[in-house]
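Omission of a single protein chain aside, the complex is shown with its protein chains in their original locations.
Each chain carries a letter (A, B and C) given by its place in the written order, and its residues are counted from 1.
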Amino acid sequence: MSKGTVVLAYSGGLDTSCILVWLKEQGYDVIAYLANIGQDEDFEAARKKAESLGAKKVFIEDLRRDFVEDFIWPSLQANAVYEDRYLLGTAIARPCIARGQVEIARKEGAQFVSHGATGKGNDQIRFELCCYALYPEVKIIAPWRIPEFYNRFRGRTDLMEYAQKHGIPVPVTPRAPWSMDANLMHISYESGILENPKSHAPADLYLMTKNPEDSPNAPDVLEIEFRNGVPVRVVHVKEGKSKDTPLDIFSYLNEIGGKHGVGRIDIVENRFIGMKSRGIYETPGGTVLLKAHLDIETFTMDKEVRRIKQGLGIKFSELVYNGFWYSPECDFVRHCVAKSQENVEGKVQLSVFKGQVYILGRESPKSLYNEELVSMDVQGDYDPCDATGFIRINAVRLREHHRLQGFSGTKQ
Amino acid sequence: MSKGTVVLAYSGGLDTSCILVWLKEQGYDVIAYLANIGQDEDFEAARKKAESLGAKKVFIEDLRRDFVEDFIWPSLQANAVYEDRYLLGTAIARPCIARGQVEIARKEGAQFVSHGATGKGNDQIRFELCCYALYPEVKIIAPWRIPEFYNRFRGRTDLMEYAQKHGIPVPVTPRAPWSMDANLMHISYESGILENPKSHAPADLYLMTKNPEDSPNAPDVLEIEFRNGVPVRVVHVKEGKSKDTPLDIFSYLNEIGGKHGVGRIDIVENRFIGMKSRGIYETPGGTVLLKAHLDIETFTMDKEVRRIKQGLGIKFSELVYNGFWYSPECDFVRHCVAKSQENVEGKVQLSVFKGQVYILGRESPKSLYNEELVSMDVQGDYDPCDATGFIRINAVRLREHHRLQGFSGTKQ
Amino acid sequence: MSKGTVVLAYSGGLDTSCILVWLKEQGYDVIAYLANIGQDEDFEAARKKAESLGAKKVFIEDLRRDFVEDFIWPSLQANAVYEDRYLLGTAIARPCIARGQVEIARKEGAQFVSHGATGKGNDQIRFELCCYALYPEVKIIAPWRIPEFYNRFRGRTDLMEYAQKHGIPVPVTPRAPWSMDANLMHISYESGILENPKSHAPADLYLMTKNPEDSPNAPDVLEIEFRNGVPVRVVHVKEGKSKDTPLDIFSYLNEIGGKHGVGRIDIVENRFIGMKSRGIYETPGGTVLLKAHLDIETFTMDKEVRRIKQGLGIKFSELVYNGFWYSPECDFVRHCVAKSQENVEGKVQLSVFKGQVYILGRESPKSLYNEELVSMDVQGDYDPCDATGFIRINAVRLREHHRLQGFSGTKQ
Partner (left out) sequence: MSKGTVVLAYSGGLDTSCILVWLKEQGYDVIAYLANIGQDEDFEAARKKAESLGAKKVFIEDLRRDFVEDFIWPSLQANAVYEDRYLLGTAIARPCIARGQVEIARKEGAQFVSHGATGKGNDQIRFELCCYALYPEVKIIAPWRIPEFYNRFRGRTDLMEYAQKHGIPVPVTPRAPWSMDANLMHISYESGILENPKSHAPADLYLMTKNPEDSPNAPDVLEIEFRNGVPVRVVHVKEGKSKDTPLDIFSYLNEIGGKHGVGRIDIVENRFIGMKSRGIYETPGGTVLLKAHLDIETFTMDKEVRRIKQGLGIKFSELVYNGFWYSPECDFVRHCVAKSQENVEGKVQLSVFKGQVYILGRESPKSLYNEELVSMDVQGDYDPCDATGFIRINAVRLREHHRLQGFSGTKQ
């Protein structure tokens, strides 16, 4: 008698293959679910592998468009960056994958979902919060938090042994001494030799971006057009080449950004779970877009709206990092951010070169930039005498304060 | 009979030279005050010029150390960046200059101060708010906001004419078609041909940084050591060269950053006065330091303290941009930020190359990073089962919400 | 030849009557505009007075419904309170009045608007920012900031003299030794003898609320029903009386609140202009509603949405206080706040008694309150063991921190 059906987020790798078999051993029917969010994977081979391991069904879903439109775009609108540096490439992939997983679980009448995320990381939280939010009655099986599982599989050797015993194909190439997670947005690298925060990342680690030392000696100049705060077209200025669907635009920016080594960072970040961890990321297209979006946004958005929206964007980043994509507050913040983007429209020209993105110029039919107003050479409607009153009124409070208390910042 | 004594912030250039003479014409005694904050200037020539134009006294103050220690360092501790991009190089120079000006005004018994800032910009506000804050009774003469002045001098030609008539030496080299402001921290470029936000900045504009296309083909690797959130030593790893006083450290980072073309940005920003303006900045040393500080800070500071401090840093940046360096709130924020830096200590290794700064690794005697705790290979004190409860409790609210209302973010 | 047409915000009182005549003296055509926002005024007498003083036209607009629906309701949704105490009764009236004034100015082709607000207060700013925002080309005449006006009218005596000379009817009752501003939302009292922050307000000052010492010895119990965060019905529980249009609801709450002396405060507040000023306010209906709204909101809104919305509400309050009702940022915040109110629906029972409002109970079809989940007597779906993991994971960071640094808060 089956204990029920589990939809397993399956990657095709050693870990989730062992989990698949182990779940069957425990008496579950297993549906393997593999989301294509742009990682470099032989999906058909994975399908066959899962089938051969006894998966009742295998679903391979191409979610690349969903990922760009429903997850990368809203994050871009928010200028989402966690702790000033991390562009959230993994964090935004999780809700995309979990949404697909829950849809299958509901459709197939499965009461369980499972994943191969570890017990110290953020991903377990991101997966599970999404699942609970979208499918409140679901039961979650997280083997790496189940003592009988993790005590049995204390290291890679145990997994290899188990694999051999159960006819699970074992990888023939030696594993990199770190773990990685890849999707359209980025590749992240962590653990293993990277756990020592002092040691430098090996030069051959990066898969998505060229080493800037070896990248082309001439820049590519792009023009990115935005509407509602998301790109609707990218043009390679010299070559005239252009892209205008979300997935094409993003892929092309990955190509150009990757070619020039854009978007590499090496950081220590704070996990939701209260630990600091070291991560290395490469986010070529996302980095190009973030720079371009920041530019067109500041160009078209009112200063004070921007200030409020900046705070909402920081909040959004924390929520997403912590796994709360599907939460009432993240929903609320996304709504507000989207509202703020209504006039974020126009074109940004930029150059991509040796790991950097340089903004060159911008234009917009909706800009609040008023060349005549700001010009040093034209007085226009603006009366400089007004500034005197503006300053003096702003000084009322400062003068009062000084009379009473002085300023500690001054030298005495 | 003199109308009183004015301390004029004198730059040695055409504008303030004309103002000096004009103020004398209006019946004031003029003290010329020129602060050395690292700009490239022949100070002795300026002194002679001021004297020859009739300045009663001339003060040339070397404020470079003050500028680094009292203005750049606190800004670094705050990770001060205005509107996500501008490192505030001009904004932090103004209170430094104004403080010196006020000290002289008080010492010399001058009731007036004057400056050559225009009537549409931020600098007039920054100067004057500082002056009012530190010397509440002071009277300020801002010629570019006085109709009799600005109506008389409608353009450069008028100034040239006036200069020739009054024996003011006239610059012989043609003026760049933009204006610039330089100090130890940065050079900013704006107005003139740069007012069109779409047109690209000319390649020969930059004075402080090499064009990355022409910069060295090999990186320099530095190690920067921090204590209390400020650098106390920088070492060139290969060459062994090191610097350990604030001014030396900062100057050296300018040299290395400049050599590799680090810190160029082209932005549109929101002036306090409610206009958008386009500015181009190069901030080599400041950019290197910001990246390094962000790294060591995240490495050593508690996550939640960091979050609160990040908000204070954004507030600080707005205050400083708007000219409120000497205000009770900026004083308060600086105090809080400084408190947060008590354990921001350690060393960051980074590489500087082709306009980029790459963090390579970091170490600290006070880091909250715990390699064993975070390791994928060691369980240590951490029980993965705890994460289950953590996630499930975090999900209580989400599940309740979904039961009642569903999520609008999901596909239906 | 007329200098043009001015729409004057006319109150019927001595000041604006003098201004009306003075503007005519200066060569303007004057349109008198008087908004009825619920103040106690003989509007027909005011109309005749304005006509007799030479107003070209007189507009008396009943804006009471607009005031409640477009200004009080959005403020209630935001729980708008300035500096933790002031319910913004004057601040939200100004944009309502200014909107009407601008509409008339546009319709009548007037290039000028004028008002009688003083030069040290907030109201001048609120009026004028609204006018500039809604009618950017308008020219504003603020007599109390024009030296020829304010030097001529240095005190009440000068106004009286001028009035007598120009046939302006002079008030026969002696003036209170303070000034006041009244509308549907509140009455404010300030200046005169109230300027000394230490001296107590006289007992007979209040016009809208009974002294709690003399108010009824038995409470009234009301039930207020909300939809979208605004009241749609109020019922007097014992009497069965009910009201269900915005104006009726608000007026009735004023009546009940006033009867029981609700909503009196005596505060020192910070004006936009940088001064502290002392104000006394009575806001009976608004205070009842604020308490009720807070209750139903917390009952129905998700915790984390509430937190974000609380910050937006504080921002809203500052913006409105400072006169930025018609600004892109206030527009944006209002939109976000309104979004947050979609499920703020249900009934609150409360008792009004001796200056206080006591919440007695609440119910809602959309509440996130789950009696079974929270019950001490039912375990339900909730597993208390989960809390262990929740706590332990939350403690990871704290334990790490203590190991390194200890806590300064502890006794040593």
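Methods note: a residue touches a chain if its C-beta (ideal position, glycine included) is under 8 Å from a C-beta of that chain, and two chains touch if they have at least 3 such contacts.
These numbers come from a predicted model, not from an experiment.
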Neighbouring shown chains of the undisplayed chain, as defined at the top: A, B, C
Options A:W22, A:Y281, A:F299 or A:Y382, residue touching the unrepresented chain: A:Y382
Contact set of chain C toward the excluded chain (per top definition): 70, 79, 83-85, 99, 103, 118-120, 124-125, 128-129, 132-134, 136, 142, 144-145, 147, 150, 155, 179, 191-192, 195-201, 212-213, 217-219, 264-271, 273-278, 294-295, 298-299, 303, 306-307, 310-311, 314, 318, 323-328, 330-331, 334-335, 349, 353-356, 358-363, 367-371, 373-377, 382, 384-385, 387-388, 390-392, 394-395, 397-403, 405, 407-411
Residue ranges of chain B at the interface with the undisplayed chain: 273-275, 302, 304-305, 307-309, 311-312, 315, 324, 327-329, 332-333, 335-336, 339-340, 393-398, 400
Residues belonging to chain A that touch the chain removed from view: 302-304, 343, 366, 368, 370, 373, 382-383, 385-394, 396-397, 400-401, 404-405
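Following the convention adopted for this analysis, only the chains that are shown with their structure count from here on.
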Interface residue identity across copies chain B, chain C - same or different by half: same
Rounded Å distance between chain A and chain B, as computed from the means of their C-alpha atoms: 31
In chain B, residues with contacts to at least two other chains: 303, 368, 370, 373, 382, 385, 387-388, 390-392, 394, 397, 401, 405
